[in-house]
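Let's look at chain A:
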Amino acid sequence: MSDLLLDISGLSAISLREGGNPILRDVSLSLKKGEVRGLVGESGAGKSTIAKALLGILPRTVKVTSGTMRFEGRDLLTMAPRDLSAIMGSDIALIPQDPQTALNPGRRIEAQLTDGLRLRRGMNARDAHARALQLLSEVHIRDPERVLKAYPHELSGGMRQRVMIAAAFSLEPKLVVADEPTTALDVTVQKQILRLIRGMQEAHGTAVIFVTHDLGVVAKICDSVTLLYGGKVIEAGPTADVLADPRHVYTKALIAAGPRYDRPDAGLEPVPQWVFDQLHQEIRTGAKEILHG
Partner candidate 1 sequence: MSGLVSEAPKEAAMQPAAEKPAAHRSLGRALLAEPKVVIAGGFVLLLVILALFAPYIAPKDPLEQDLMLGTLSPVGGSTYEPGYYLGTDDLGRDVLSRLIYGTRIALTVAFVAAGLAALIGTVLGLVAGWYGGWIDTVISRLVEIWMAFPPVLLSILLVAVFGSGVHSVIAAIVIIDWTRFCRVIRAETMAQARLDYVTAARTMGYPRLRILIREILPNVAPVLVALLSLEMGIAVIVEAILSFVGLSVSSDTPTWGGMIAQGRQIIYQGWWVLTFPLATLFATVLAFNLLGDGLRRALDPVLRR
Partner candidate 2 sequence: MTAYSFFHRVLMAAITLFGVAVIVFVLLRVVPGDPIAMMISPGASEADIAALRAQYGLDQSLPVQFWIWLTSVLSGDFGTSISLRRDVLELLAERLPATLELAAAALVFAVVLGIVIAVTATLLSRTKLSPLVDTLNGLFLAVPDFVWALALVLIFGVLLPVFPLSGRINPDSQEGFATQFYLLESLLTLRFRDLADISLHMIMPVLALGLPLASIITKVLKEALAEAMVQDYILLARLKGMSRLRLVLQEALRNAIGPTIALTGVQFTFLIGGTVIVERIFAYPGIGNMAIDAVINRDLPLIQGLVLVFGALFILVNLATDALVVAFNPRMEA
């Protein structure tokens, strides 16, 4: 168990805004060092609530009612704020969804990329500059000197997301939370960014929680996958097992709904209504999730 990095167990949360509506129901998932886990679900499934809880940025309207969230054995939910903020950004980093809004439009890339190095690692300006150059070339940015001097609006969406990836990996975190990092990008750029995240993750031995609604993305880069619906884990296990042998009707329906590269004439089937009815039934009765492997 020594290589267990993150262990979420029995996590439940309610939304105070919607009159105590549950938004996470007894969620458990674990992550080994260096593992890439996909967190899949439609909007409202609870995947981004989990990601926010991991980063300690849950909105005030969300209240965790039970469960633990152990990172290297220490529960993030009960940790003192000072200890928590020492971990956040340093041991746990975020690749945000939209690089457009994640970069401060009024500051140059260099200032934003070196903030963490200087604040967290106490680097001086010269060392931070050198490290920033190195990071940018690591994410395959061709003219790093120019990019460091640029303002965000001077870069393309793909370039900005590369900068965000460099920033996320800059402090050698143990866990990176990637919050749908490709949804705001052009399709052509998406693949490159996915490959880049996988490459960086392998090179640095970093574990990644990959939040997405796209099973196709999961198939490409995730070692394991957790499928959520209505705040509840539906099915989880190694990606290959789950995709090859989906046991829950919802998982089957989702796979059928995605494009099939092996049979272009099939696929794109909408998820039938009775599947949702069954899901709601299961949530009401508190049925067990399906675990592979």
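If you want to know what made the cut, all candidates are chains of the complex that A comes from, given by their letters.
Keep in mind that, in the parts below, a residue touches a chain if its C-beta (ideal position, glycine included) is under 8 Å from a C-beta of that chain, and two chains touch if they have at least 3 such contacts; residues count from 1.
Remember, predicted model here, so these are calculated numbers, not experimental data.
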*Every candidate listed belongs to the same complex as chain A; state which one touches it: 1 or 2.*
2
*Over in the complex, which chain A residues touch candidate 2? Could you list them?*
55, 57, 85-86, 88-90, 93-94, 96-98, 101-107, 112, 115-116, 119-120, 151, 153, 167
